[in-house]
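Dropping a structure here in structure tokens format, bear with me for questions.
The complex is shown incomplete by one protein chain, all other protein chains being positioned as in the whole.
Naming follows writing order (A, B and C), and every chain is counted from residue 1.
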Amino acid sequence: MSEVQGAPAGGVADTGRAPAGGSAGRRLNASLVLGGAIVAAVVVLALLSYVWTPYAPMRVLPVEPYQTPNAEHWLGTDRLRRDVLTQILVGARTTLFVGVVAVGVAAVVGVPLGILAAMSPGWLGQLVMRGNDVLLAFPALLLAIMFAALYGGSTRVAMIAIGIATIPAFARITRSGALGVMRTEYVVAARAAGRSPLGIAVRHVLPNVAGLVIVQASVSFAIAILAEAALAYLGLGTPTGQASWGRMLYEAQTTLRSAPHLALIPGAAIALSVLGFNLFGDGLRDWLDPRLEGR
Amino acid sequence: MSDTAGRTVLAVEGLDVGAGHTPLLHDVSFSIARGERVGLIGESGSGKSLTALAVMGLLGEGLHARGDVRLSGRTPATRNLLEVGEAEMARLRGDAVSMVFQEPMTALNPTMRVGAQVAEVMRIHGTRDRAGARARAVELLDQVGLPDVAHLARSYPHELSGGQRQRVVLAIALANDPALLICDEPTTALDVTVQATVLDLVVRGVQERDAAMLFITHDLAVVATVCERVLVMYGGRVVEAGPVEQVFADPRHRYTQGLIGASDLTGEQGRRQRAALPTIPGTVPAAGRFPSGCVFRSRCAHETAECATQPGWTPRGAGRVEGPGRAPGGDTQDEGAAGYACFHPAGDAA
Amino acid sequence: MVLRLLHRAMVFVLSVLAASVLVFAFMRVLPGDPARVALGINASDESVAALREQFGLDRPVVVQYLDWMRGMLTLDPGIEFISKAAIGPQIADRLQVTLILVAASMLLAVVVAVPVGIWMAVRHRHVDGVLMSAASQVGVAIPAFLAGIVLISVFAVRLGWVPSGGWVVPAQDPVGFLQRIVLPSIALAGVQAAVLARYVRSAVLDVLREDYLRTARAKGLRPVQALWRHGLRNAAVPVVTVLGLQLATLLVGAVVIERVFVIPGLGSLLLDSVAQREILTVQTVVMVLVVATLLITFLVDALYLVIDPRLRTGSR
Partner (left out) sequence: MMGRMRTSTTTRSLLAAVAATALLAGCNAGAGTSPDGTADGGGAEGGSEAGGESAGETGGGASGGSDETVRVGLVAEPASLDFTTTDGAAIPQLLLDNVYETLVTVDQETGEIVPALATDWEVSEDRLTYTFTLEEGVTFSDGSEFTAEDAAFSLERVSSDAWTVSLKSQLDVVESVEAVDDTTLEVTLSRPSNSFLYALTTRVGAMFDTEGVDDLAEEAIGTGPYTFEAWDRGSQITLERNPDYHGDAPYFATVEMRYFQDANALNNAMLTDAIDVVSTVQAPESLAEFEGGDFQIIEGTTNGEVVLSMNQQEGNPLADPALREAVRHAIDHQALLDTCWAGRGELIGSMVPPTDPWYEDRTGDFPFDPARAEELIAEAGAEGTELRLRIPTLPYAVSCGTVVESMLEEVGLEVTIDELEFPAAWLETVFTNKDFDMSIVAHVEPRDMANVFGSPDYYTTYGTEEIQTLFEEADTGTEEEQVAKLQEAAALISEDAAADFLFLLPNLMVADPDITGLPTNAITESFDLGDLARE
């Protein structure tokens, strides 16, 4: 009989739904593949820039400015006679740096807070979540503006600000995931067996919320890239002399009509990488969907 | 059709359902007469619910059905429901045919008062005006045995227990006095204590309306109490059909035999010991992964080379049919269309 | 329900208080002396100190904090150090501009995103749905200021249909106002609509899978009717959350668009005040934004109660 009982509404045929992915679930989807490819491409560009760039990074060259793509300069040269391809390559580092710092700060603080909140039902959990709510009241850009005023405009400072503003997102998603895990029988059993809370957190909770966190990280990564561009536009982001796609875009706007490629190239790079991370996140979510259902 | 057509409410013939190139239902045929209660049993993934949804025209996107489904409710069955289009189907659903689903906890709109949800089905089909529908809704809620209905009608689903919610669903299903009621495991999700009450309400509701009922379940005991006739499905096919007593007492198909062996129809006494019961070995394959020929052969102890071909329909009591036979087809219109599709039927002197 | 609202209101007030302390403390550690900025290069230390005194910056921080809080509660946070302009009316003016801009963008975003999102969900297996979904992904990825710059370049500079920026008060010059709000709203709404549409899509996809929608269809509702009568209200809960978050983000996020389109909104006041080290203005603007954000959160919570009866009793 146990066989017959089965899982309620588990079978595809039983629910009348099309077998998209099927109950096997973990099938690679287009978003995941495409997003993963773009993300990988950004990483490859960044790594490549450490071993090879067409010209010295950010160097003003004795050449004509505003060149359109040609054999010498594959993506042309900018107003300050710098090679655009070189900047795009080195800029990929900044893009990754931006995301890693912002997501890193948010995840390193947010995930433990979320787990703490989930595992401490009493005042501690309440306090964490209320603090979270207060932090949530400071939008990312506001924090970034305030931080830039405090510590000066730099990529790192801006991204730490974005990261701090993103903490609540990670704390929330971790908490909700962790709450689910805490209700599972094996965690209840582990607690009954007297396992230490830390042990439970590391052994059971963390691995189970990892998927959620990775999806959130991917989405936050994309948001951080956009935020960097916006801050560069406000003059609060990456300073001159450092390659950044946002900065390139900002610098190109005064010649948007006379040299549109200088805006289009970094603009496309930003849009593509944001798209890549978003797709990757979406794809990952779909891929993990069987576990995420009901959250 | 046959002489019984006058009393036939639902006639399904050669129903095929597939998703893309994956076949999910094969050649399903059966009929239900007015006042008749037919059980549809089988494991999860055997195609029971899919059959019901195909009849309701509620197949999910990406699923397509072929075959012939006819319903004679208020109007005679002149058209194949698979071809009439959404607008016409919508007119039939909730009116001539209605359905009770398995999961009462989620079957009701959480943001709408239950009375309104009951009344809505009458408003949709224009059977009553606004006030009339509201009054009738309260009446119906009362009929399905809910307490303090005036107050309860103004409640939201989350304020009700599972059993109460399923009663509401039943009230919705019965509101327009359907000719056919489809119940998809209506009591599976309920506490054992309320199962019997709800079942009773279902049967009473159907009987009062002299309606036909298709009752999907995997609980053979329920079928035994509720239904007169039973269809056994496996792998998207009807593998055996017949009067309940006959099929249960003397199952022919090896799958039916396994099912009955795995359950215990001796009642509560037996249920407690179900861990000791024999089970059908193996698991139900994923959709589209059933073997060719006899769909059950991958789990059947009696499999022979012959089983690689599709067994034909053998009317009960008739001799063994050789070779890939025709599906029961119109024969099932006949009340006596009891039979099975197996080369090595149980109870035969094999 | 009332209890729950009261509880939320209390959380709101406490959050505002906590935020005000944070903001105030933050402003005290901000380098760059407002007096020094006002006096410029060459100013002597004595004159800077004198001006600090005049600005009231030499008083104990607790006194400054309480003074500021009192000012905000009486809706008169004082006057600016340098311009001597009253802060309250200035913020009110700027807030009005930003609110109009944000409201227009939000409206535009909702009007576009909700039908598009529903369409994407309903047609998610069809080519058009997938294409729209892909387009929305691309829309999310385009920086708003780039969209703004390109819009100006095309519609203002090249085609000359609308002004490239600026602001007029709607009551004074309705036509001029409309001309000037079109591009910034589109630029601002573009990304929001793309984001929102994706949330609507996923919310609707979720309700499309809900059993009660199947129940509704079993009652005889056609798919669109079922979605309309039973689905949307339920899909609204997650969408309202996102809307609230977006609204809060937009209040500050509009600063970029305000910069692109030369709109004198709250964001540009914030940037200018930060540059001038008008500490009092900065912290008041930040508080206004923070309170607005918390208020939106509170209202969203309240709205949940209206939308979803399950939350009213708290038992889910």
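Structural remarks
Note that contacts are C-beta pairs under 8 Å (C-beta built on N, C-alpha and C of every residue); 3 or more make two chains touch, one makes a residue touch a chain.
Keep in mind it's a predicted model, so treat the numbers as computed, not measured.
Across the complete structure, the visible chains that the omitted chain touches are A, C. Across C:165, C:253 or C:309, the residue that sits in touch with the chain not pictured is C:165.
Of C:67, C:206 or C:272, it is C:272 that touches the chain left out of the display.
Summary of contacts with the chain left out: across C:4, C:36 or C:209, the touching residue is C:36. When the whole complex is considered, the residue among C:11, C:57, C:156 or C:248 that touches the unshown chain is C:156. Counting over the whole complex, chain C has residues 31-33, 36-44, 47, 50-51, 82-85, 90, 93-94, 149, 152-153, 156-157, 160, 163-167, 259-262, 264-265, 268-269, 271-272, 274-278 touching the chain that is not drawn.
Contacts to the hidden chain, counted on chain A, fall at residues 58-60, 62, 65, 79-82, 148-149, 152-154, 235-236, 239-242, 253-258.
Criterion: only the chains that are shown with their structure count from here on.
When C-beta pairs in contact are tallied for every pair of chains, the largest tally goes to A-C. Farthest from chain C, judged by the mean position of CA atoms in each chain, is B. Counting partner chains per residue, chain A shows two or more touched chains at residues 17-18. Contact with two or more other chains is made by residues 125 of chain C.
Partner chain C is touched in their complex by these residues of chain A: 17-18, 130-131, 133-134, 136-142, 145-146, 149-150, 222, 226, 229-230, 233-234, 246, 249, 253, 256-257, 263, 267, 270-272, 274-275, 278-279, 282. Residue ranges on chain C touching chain A, taken from their complex, read 11, 14-15, 18-19, 22, 26, 29-32, 125, 137-138, 140-146, 149-150, 153, 157-158, 209, 248-249, 251-253, 255-256, 259-260, 270-271, 274, 286, 289-290, 293-294, 297. Interface residues of chain B, counted against chain C in their complex, comprise 56, 58, 61-62, 86-87, 90-95, 98-99, 101, 103, 106-112, 120-121, 124-125, 156, 158-159, 169, 172-173.
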